[in-house]
Every structure is written in C-alpha cells, then in structure tokens.
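Not every chain of the complex is shown here; the ones you see sit where they belong.
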C-alpha cells in the first residue's frame, strides 16, 4: 500500500509537469491528449439566476437568463443563506455544519467565496443562526456590503452583526418577536414583528436603539410574507400580505409605511379577504413575489383558491405597477411554481420554479417562455441587485 | 392536575400577540410564548372547556371541511391542519411517538385544528423528531393559519429541533394539547 501510494504521488507530479508542455499542432498529430483545466467565472452578472436545489440541497446553480445554461454553482450547504457582495467580488454563505454531518459539534459561520474562482477564502464564525430554508431575509447585506445582518433563533430571536470588511462577528442584538430583516441604509436594519409593527434597529457602535412603527398589519390574520423585497436605489421595501395587500416602506430612522392597496382591486376585481369559503385570486408560494426595481413592477405568483392557501403554487404571474397601483400583466404559467425572481436589467427576465425541481425562464414583457430547465433546483432564487 | 385554560393561552394568546396595543407588554408576552409552547402539550383540558362552540374562521377552511379522523397516516387527518414534513406515523413512529433512534424536540410549533367528529377546535403541537435523516414517507404541507418567521410558533418551515442532541430533521408528530 505504501509503495503504490508513492507511485500515485509521483503520477500527480507528472501531471503537473507535463501541463507546461506546449501543445503540438503538427498535422500528423490528431488525437492530442488534452489537459485538465478549471474554468473561471465572470463577476456576478445582472442576468444570472442563482437557484437553490430542493430541500436538503447543498448547492445553488447559476443559470444565464439569456441562454438558459448553467454557468456555475456556489456551494450552499443545507439550509444555508446566500448573499451576493454588492461590489461583485464575493459570495457569502451563512451556514451551519456539524463535525459529523448529523451529529457532533455544531459550527455556524459565514463562508466567503471569491466570485471568480469560486474558491473558499475564509470562514467567519458566528454564534448561531436560524436553520430554515426558503427565506431571503435571514441574511442580508448593507447597501455598501460592509455589514451583514444574520438572523438567529434558538428559540429566542436575535440578530448577529458581522463586519464583512474585517470579516469578523461584531455582536448580537436581541430582537424578541421580530424577524424578516430589511436593511435600513445609514440606520441599521428593520424587521417585521408579531405585533404588526416594523421594528427599526439603529445600530450605534456598541449600542442600539430599537423603535417601532405604529401597528399596520395583523400578523396572525393577514401575515406579510417574510420574503420582503428591498430596492437599494429607492431605499424602499415592498411588503405583500397573504390576501394580496401591498405596501411600500420608505426606509429610514423612522420608516414610512404606505397605505395598503389590494392587488385584486388593482386588476379591477374585488379585494380578497381572510374569510375561508370565498374564492379569490391569492398570492402563493414560498417566494411569491419578485420586484423589478428599474421599472417599479412587482411580479406575483397568483392562484385561485380560498384563504389559507398561501403556499399554493401559481396559475398566473401578475405584474403590478407599484406607482400606478395598476395590474399591467397576467401571464399564465404551468407547473404550479412556488418561487419567482426577476433579473434587474432591462431584459427583465422572470424565473419560476417549483416542487418538481424544474425552472422556467419567461420574458416578462411578452410572457413568452424562453427556457425550460430540468432539475434546475426547486428552492429559493436570487439575482444580483443593482447597487 | 393543572387545567389548561384556552382563554388564557392557546388561540387567544396567539391572537393577542398580533392584536394588543401595549408594545412592551406584547414583547414580553411573545418572549414567554416562545418558550412556554413546550409546556402546553402536558396540560390536560377539561371536557367542559373543550366543549365551547366552534370558533371560526378556521372551522371553515378547505382542510377542515375535508379532514378525517380515521387514518393518521394521511395528510388529511384532522390534526395535521398546519403540519409540514414527513408524518412520523408513516416512519415507524406514532401520532405522538418518535421513531426509534430519533428524539422529540422539547419545543414545537402549533396549529389549531377542527376535529370533524365534534366540530371543535383543538390546539395541536407539532413536535419534530430529530437526529436522523429525513424519513421521506408521507410528506405533507398543510397551512391552516400558518404564518411567517416573526410568529415562529405558527410557522411550519422552521426545523424545530431545539434542545435535541442533533438538529437533523426526521419527521413530525402532532400531539394533542387541548381545546383551542
């Protein structure tokens, strides 16, 4: 065994050595032996979708919206959270591992990957995080990419603050009764709370001030989806409730929550309500809405049904002009998708996926299906947000 | 024997979390609720209190209208109105029994489900069994009154394996707490 292992090591060296030999292009050499190589990625592009595999998956596949082809994969271990550096240099993965896969010592950290080589650069240990799949608001980056907020639940609520420039955990802030983090530029972050308010945490060095908005929603009767979209340029968040009430929030030290409007009324129908038995169009899915920031359009997975069907897959995708409060498009969709995202470029390509792990890329302007990708992944979809 | 008071806890408590006005009061109550949940499953409920009239709206959900009480290995068994995951009854366990080698989480999320036999609402604790790979049998995702992460005890996506020696998710049980 020792002898063979030594030979194996020699073979490895041989491989490395011959890699420097220039290829021979002479006519009489046709079947030249090829060299192994490793590709390099481009920096994160506006027309890429990052698609999480299904439950238990350990990777996020990257698909080009134009070609429908996979261009790479970020390692995202089970129930981890992915964030993309606004400068495009890094991928950050907040994750939890055990020293023996399903047993042993628990470790929580943020893995830092170079966005071009996809090599692991470092791991930033943290005190813990919520283990759950399917949410975008548990691990968010400040607009300048220098600070990460990582939600923890053990089962008490807190938020870990991580300095991404120094690559170290700073401190944890207790935040009972709130979750679903929204970055709040120049302030810190905000979060939705069980009492129907928006909490704002103004982080000031080693201290913080937590303030609350007035109550504006009923967390038990008509919850707002945790997967809140946030627009860095407009410093605006968009909230969608189970019944289809839409609110925008102007972020700031005292965020201003708009009056709600009904997505159904925006389309000329009566508003849906919380009473079962009534049939209406409702939002549904795990990631039921996607915000196209350049145009201020919210795209929502919609299905016909009764209330308390908020995870149900979609029959149509509705495009809602947020400023005009008008429904501008209804696109029929197959396969009952439960996740939706849209590229933040002028192409405005939608991706939806669902339980069957297949993804569909749809042109939001024409409603045309551009690509159908088998086994793309059935989980959360991410895109690059404009800085 | 301590009796469970549905007016002090259960559905009303959970409603109050969202409907109260005193913020400090709500916060401290919410904190308590998070950790008090595991105590619920241990308190019997008297018939007198459980016999209160059907309290809508959940009485009329699509799930409640079609639920059955005979087969706890089916997704439409009445207690599973807000369950998400593999039913432990299909994995070698029982309605409140973890399969061998797994460990019940001491905390849980809860649901308020209608028993079609008596038309009454009961509070159900969905305790995950932890420490083994996913069972894979009888996957269900019912969502009556299921909410989001800021109301975690009513959210069924979280892996409720806190306080167990491993956080690997195996399957979910549906334990009776009492009338809701």
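Labels for the chains are A and B, by order of writing; each one numbers its residues from 1.
Here is the rule we use: contacts are C-beta pairs under 8 Å (C-beta built on N, C-alpha and C of every residue); 3 or more make two chains touch, one makes a residue touch a chain.
Keep in mind that this is a model prediction, so the values were computed, not measured.
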How does the whole complex break down by chain label? A x2, B x2
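Basically, only the chains that are shown with their structure count from here on.
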Express in whole angstrom the distance between the two chain centres, defined as the mean CA positions of subunit A and subunit B. 29
Residues of subunit B defined as touching subunit A within the complex: 14-15, 17-21, 23, 26-28, 30-31, 34-35, 57-58, 60-63, 107, 131-134, 141, 143-152, 154, 157-159, 161-162, 165-168
For subunit A, which residues count as touching subunit B in their complex? 55-56, 79, 96, 98, 102-103, 106, 130-135, 137-138, 151, 153-157, 176-180, 191-197, 212, 215, 218-221, 223-226, 274-277, 286, 305-311
